[in-house]
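One chain of protein is taken out of this complex; the other chains stay put.
A, B and C label the chains in the order they appear, each numbered from 1.
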Amino acid sequence: MKRKRTKRFGILALGAGLLLLAGCGANNSANNGASPSASGGSSQPASSSAASGSPSASGDGIKVGILHSLSGTMAISEVSVRDAELMAIDEINAAGGVLGKQIVPVVEDGASDWPTFAEKARKLLTDDKVATVFGGWTSASRKAMLPVFEELNGLLWYPVQYEGMEKSPNIFYTGATTNQQIVPAVDWLLENKGKKFYLLGSDYVFPRTANMIIKAQLKAKGGELAGEEYTPLGHTDFSTIISKIQAAKPDVVFNTLNGDSNVAFFKQLKDAGITSDKLTTMSVSVAEEEARGIGADVLAGHLTAWNYFQSIDSPENKKFVDAYKAKYGADRVTDDPIEAGYTAVYLWKAAVEKAGSTDVDKVKEAAKGLEFDAPEGKVKIDGDNQHLYKVARIGEAQPDGQFKELWNSGDAVKPDPYLETYDWAAGLSGGNG
Amino acid sequence: MSVWLVQMFNSLSVSSILLLIALGLAITFGLMNVINMAHGELIMIGAYTAYVMQNLFADYLPASWFGAYFAVAIPAAFCVSFLVGLALEAGLIRFLYGRPLDSLLATWGVGMVLQQLARTIFGAPNVGVKSPEWLNGGLSLGGSVLPYKRLFIIGLVIVTLIAMYLYIYRSAAGRRMRAVMQNRQMAACLGISTRRVDAMTFAIGSGIAGVAGCALSLIGPIGPSLGTYYIVDAFMVVVLGGVGKLLGTVAGALGMGVFNTYFEFWTNASLGKVLVFACIVAFLQWKPQGLVAMRTRSLD
Amino acid sequence: MPWPAEEVVLSLEKITVEFDGFRAVNGMDLSLRKNEVHFLIGPNGAGKTTMLDVMCGKARPASGRILFRDRIDLSKKKEHQIAQLGIGRKFQAPSIFSELTVEENLALSLQKKKGVFSVLFARRKEEDARAIERMLSTIGLGEVSGRRAGGLSHGQKQWLEIGMLLIQEPAVVLLDEPVAGMTDAETEKTGELLRRISVDRCVLVVEHDMEFVRQFAGKVTIMHEGKLLMEGTMDEVQADARVAEVYLGKRRDADVVGAPA
């Protein structure tokens, strides 16, 4: 008898849960239904795909999605990018908005979990009907969101340097692809530091792909591979790897470690008595923000390759850095992905204004060849692959946590995600997926 | 030749770190049978205490004193984690004695909250700790360098271990603690306040986690998700060693550290980790009680 | 399968059991016969419970043989296999399934084929219900058959466990201090139960309560320090000087503790 009663209440609970869900869903669709008023620019309401993310603007603003990890292991990097994107939105709104409307950010937490990124992207596009989304950090989160944006014909601005081999018609890549960061860095190292490379990375797709490219490049240009090592994400003891590096005696350690592992690696490298004058390291995932976590004294002298440093001396950058510090605190720093996220918002704004609409297809069309004076210098959207023309830079960490630029490419480098213009890279990409 | 020496030192160092993170757990899990998944977050609290101490010293004391911050940070980390542990025990753990698996789930929720709390207070990015000058550099030994920090951690583990031994086996408080852990009813009958002993024991285990976090700030990252990197390793050490035995925990840490270092040396970091864990799983099949078994004749 | 009244059902030869180098049982012999209530007594630490453990597979002998019906060597078998052969054990502390009802406890024991799939596709039969009904009245728990077993009194739990044993109709019943902690009335009731069940099977009882032992005219085996001290009727045992020496010498311990062996 007891059991049966128990069961009955369980059923009630389940019913209540379903109702809750249903209510939640209904509520949302009601909200969306109530505010479908066409945006100022998009004269044709919803082209072919009525339900699929047809960009909309509510009466008083244009909704955009911000989708980064605010919890979990990736929050250490992504929260700052979100901050920069929100700052850009605030600035634009203060200056009158886009198409005379305010931008309304809808912030979601990707929770460092790739399926959650996909879920939230879908929610932003279908429930909130945002005009565009700024978000992602890891390649995995981008890969997870990509099918959603392609299916619903949404628009994603991805702000982080990555391993290339991709050009989705629904994504704008405002970070560097390999030929704007890794390839020039390797060339510079071969010329200035030595031929013998030791490749060290975290075990995920970016380091593995980057190293595959580097190996091909070394082979073509007379470099030598001293070793290749991957550590699990979150690896924190590098004593054995440092021993291996010491035994291999490379000229250069090319470091594609991610996040927390960098802190452990550089601290332990210094403790083992290996300083930057004894061994050159080149990192591609260590920026000003990471430098704070590592400790500026520890990192000093080590090299990094980026497209932006906080130390860049230009009026645009000064304005950006000052605004960021004023908004979030004097102790905060800017870095490449933060700048790329900030730039992305402005690029989208420029494209929308040029198109006179937030319609995805129109914005994409308008974005072709669009130029913008970003903090890193003039950037231009490549109409073909939707990446940015960027200046490649190499910097040296200073004891104050900033990077001193040692070299730059002068002109902005044309993005080439599949490395099609590099002979030695033939056969790497295996065709475009 | 020298590589082998260095590797021997490295395995000792890795073992000492594993032992340091596992010692607190050896108490809360080994003696009290509480599966504290927030142990990693207590380590994190210790690391952030080091960070706060550093900032206090840098801001309020003359620069010449800066090097001393770390010496203050260790007891401070112990105290902070101790207090957090005390609060945790009073508000939560005491309802969970005898329900080890429930304690696992509840403390996992605690870990979640503490992580987000750290993110709210200190910001999401990692923070940096400048290590004191007297711990920089290392002991040169035949062409290789034994970092002072790693030597310091080995020393710290030994000191902690001795302190724990003296407390548990040589002090009146430790005697009460063992009495309660072995036979709660009997101890209560003898007039021991089991509530107080429970609270103290859990808090001490937490405090040691704080010390571990403080030491780890020397060689690793300091961020909100710091604890997640260590928690499973810590449990493995305790289980491998044999629950309820301090000596077992030492043996477990040594075994795991040595195998991990050499496997990693021969293969790579990922495979090394897989091999170590596979060995532990296989070993526990063979000896479910761990390296140092505690014998009982009871049915369950 | 009928066999002569005097047939040995279970025989243990030169059994030695070690725990961490300590010899709990040292070269002990014991034979159990059908239709017999056999008492195993001795001071604390004599190895009585360990002998039961050996018989039911809980402890493995370091050396010696355990033969069931002259053919089957039990020392290689696992606990559940030994139980299925018809050797039932009742533990000292009542061990029943407290979340199940009294009736469910009995049904669990009654189940003939105990493999996963036999149980999964088992149908409860009319005769099973009758067998449970009978056992409930035998152990006097008919009134509480629907109650959660965990809520029973100590004595009721002991009877339930005995019932769970008997319903399997085992050839050998091993009881470890069945009346420990019982009231006088309960002890008496248990005694009656014991007499009834000794028909057609052999029963081995480890007991401290000499009064209780005396009520039965069965065979008594005395163990001391892991060895056989003597075997005989209660009268013979009481008259023996060696018994008096080891037993009286230790008597106080045996009476005071009476619990863990």
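The rule is simple: a residue touches a chain if its C-beta (ideal position, glycine included) is under 8 Å from a C-beta of that chain, and two chains touch if they have at least 3 such contacts.
Keep in mind that, in the parts below, contacts and distances are computed from a predicted model.
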From the names "Cytochrome c oxidase subunit 2", "NADH-quinone oxidoreductase", "Sodium:proton antiporter" or "Urea ABC transporter permease subunit UrtC", which one matches the UniProt record for the unseen chain? "Urea ABC transporter permease subunit UrtC"
Name every shown chain in contact with the chain that has been left out of the document. A, B, C
Of B:L12, B:I35 or B:M53, the residue touching the omitted chain is B:I35
Which is it among C:Q111, C:S145 or C:Q238 that touches the chain not included here? C:Q111
Specify the residue from the set C:F91, C:W159 or C:F212 that touches the hidden chain. C:F91
From the list A:Y158, A:F197, A:Y230 or A:Y389, which touches the chain that is not on show? A:Y230
Sole contact to the chain not displayed, among B:A63, B:L101, B:A172 or B:C189: B:L101
Please give every residue of chain B in contact with the chain that is not shown. 33, 35, 37, 92, 95-96, 98-102, 104-106, 108-113, 115-117, 120, 232, 235-236, 239, 243, 270-271, 273-274, 277-278, 280-281, 284-286, 288, 299-300
Which parts of chain A face the unshown chain closely enough to count as touching? 1-2, 4-15, 17-22, 24-26, 28-29, 51, 70-71, 107-109, 111-115, 118-120, 122-123, 126-127, 138-140, 143-144, 146-148, 151, 163, 165, 203-205, 208-209, 212, 230, 232-233, 428-431, 433
Write the list of chain C residues that the hidden chain touches. 56, 58, 78-80, 83-84, 88-89, 91, 95-100, 104, 107-109, 111, 114-116, 119-120, 122, 124, 147-148, 151, 164, 168
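In the analysis below, only the chains that are shown with their structure count from here on.
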Distance between the CA centroids of chain A and chain C (whole Å) is 72
Rounded to the nearest whole Å, what is the centre-to-centre distance of chain B and chain C, using the mean of the C-alpha atoms as each centre? 47
Per the centroid of Cα atoms for each chain, what is the distance between chain A and chain B, given in Å? 35
Out of chain B, which residues touch more than one other chain, so two or more? none
For a test of understanding, state which residues of chain B touch chain A in their complex under the given definition. 3, 6-7, 10, 13-14, 17, 115-116, 119, 123-131, 136-138, 140, 144-145, 147-150, 216, 218-226, 228-230, 261, 264-265, 268-270, 272-273
For chain A, which residues count as touching chain B in their complex? 70-73, 75-80, 203, 229-232, 234-237, 239-241, 243-244, 246-247, 259-261, 263-264, 267-268, 270-273, 289-290, 292-297
